[in-house]
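With one protein chain withheld, the remaining protein chains of the complex are depicted in position.
After this line comes chain A, so read on.
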Amino acid sequence: MQRDVGSLPLSPALRARLLAAGFQTAQELLETGPCGLSKEIGISREEALEALQVVRQECAGDAAKTAGGSGSTRKCTALELLEEEQTQGFIITFCSALDNILGGGVQLTKITEICGAPGVGKTQLCMQLAVDVQIPECFGGVAGEAVFIDTEGSFMVDRAADIATACVRHCQLIAEAHQEEDHLQALETFSLESILSHIYYFRCRDYIELLAQVYLLPDFLSEHSKVRLVVIDGIAFPFRHDFEDLSLRTRLLNGLAQQLIIIANDHKSAVVLTNQMTTRFGQNQSMLVPALGESWGHAATVRLIFHWDNTQRLATLYKSPSQKESTIPYNITPQGFRDVQPPPVTQNAEGTEMNPRKRPRREEEK
C-alpha cells in the first residue's frame, strides 16, 4: 500500500504526470478516486479508472506476496525442495554412463547445455532426448512431449524416425520380459506415429525468429501442457554472424537465458541447448572453447562438453551443481545414442593383468 508511485507499471507519461502533481504512494492514488484523479492531473475519467485498476491489481499482488501465500511466489523450505527433487523424473539418454554422471539423466526444470565440435553428436543426442521424453512412466520415463527449435537445419526426420523405432522396440522387449498389464497398455499408445506427432518442430532462420519464438513459448506451453522438454538446437549459430554490436548480443543472450529459466521452472520442463565450439588463440597455441563468450557460460545450469579422443567420442560433465566432473565414452549407433560396448574380457584375478583395450569405468579424479 505504501508502494512508491514511480515503481508502478503505468505508462511513463502518466507516471511522470503523477509525480509532477506530487503523488508519492499508491495509497494516495486509491484514496483520490478516478474523478478526483482526472481533475487533478488532467486526464480523462476512463484513463484514470484504468490506472487505478492497475494499481489495485499490483497492490493485491504485493499483499499476497508478503503474506507468503500463493504458489507463484517461489518460496519454500529446503525440505520441500528435497521432496520435490526426489520425486522428479529424469529424461534418460539411453547411454547409462552418461545418465550416471548426470545423476540419473537430463533434469527437469534445469537448463542443460551441450557444447561440442562439429559432427560429434549434439543433434543426435537432442533427437534422442526428444524421443526419450515421451517414454511412458511405467517404463521409467516422464511421459511428456517435446518442442524442438532448430536454427541450423540439422534435424532429419528419417533419423528421428529410426531413433523412435529403436526406442519403441526397446520398450516392447521390456514389456515382453515382464508381462505386466500397464506395460502392455502403455505400449498401445506408444508408437512411431504418436512419438513423431508429439515433437513440435520450429525452424528459426535468424536470431529475430528465435527471440520471437521464445517470447511466444510460454503461451504455447500453456496450451500444450504435457511438454516436458524444450530443445534449442544451435543457440550459437544465429548469434555468431552479422552482429557488430557485441553488447547487444550479450544483452539479448542474457534475456534469452532468463526467459528460458522462467520457462523451465514454470512448466517443469527441461531445457536443452546446443552450442558450438570456437577457436581461441592463446600465446602460441589455440584451443577450442565453447562459443558465445564467457558470460554465456553462466546461463546454463549443467554443461556437457562432447569431444573426440582420436576415434572415440567422449562426454565430459563440465559444470553441474550436484554431480562430479567426469568423462565417459559414448557411441552413436543406427539406433541412436548409446553406451560404448566394452569388448568381452576373460575373467582375471584382481585385475593383475590390465587389458589395455578396456576403458576404466571409474570416474577420473581431476
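Basically, a residue touches a chain if its C-beta (ideal position, glycine included) is under 8 Å from a C-beta of that chain, and two chains touch if they have at least 3 such contacts; residues count from 1.
Operating definition for what follows: contacts and distances are computed from a predicted model.
In the listed set "Protein ROOT INITIATION DEFECTIVE 3", "Septin", "Exosome complex component rrp41-like" or "DNA repair protein RAD51 homolog 2", the entry agreeing with the UniProt name of the missing subunit chain is "DNA repair protein RAD51 homolog 2".
Among the residues A:T25, A:S44 or A:S286, only A:S286 touches the chain that is left out of the figure. Of the listed positions A:A161, A:I174 or A:I261, the one in contact with the omitted chain in the full complex is A:A161. The residue touching the chain not shown here, chosen from A:T123, A:S269 or A:T301, is A:T123.
Within the set A:R203, A:H298 or A:K324, the residue that contacts the chain not displayed is A:R203. Shown as candidates are A:Q24, A:Q88, A:N265 or A:N331; the residue that touches the absent chain is A:N331.
Hidden from this view is one chain, which touches chain A at 9-14, 54, 117-120, 123-124, 130, 148, 152-154, 156-161, 193, 195-209, 211-213, 215-216, 219-220, 237-238, 240-242, 248, 251-252, 255, 276-279, 281, 284-288, 307-308, 310-312, 331-334.
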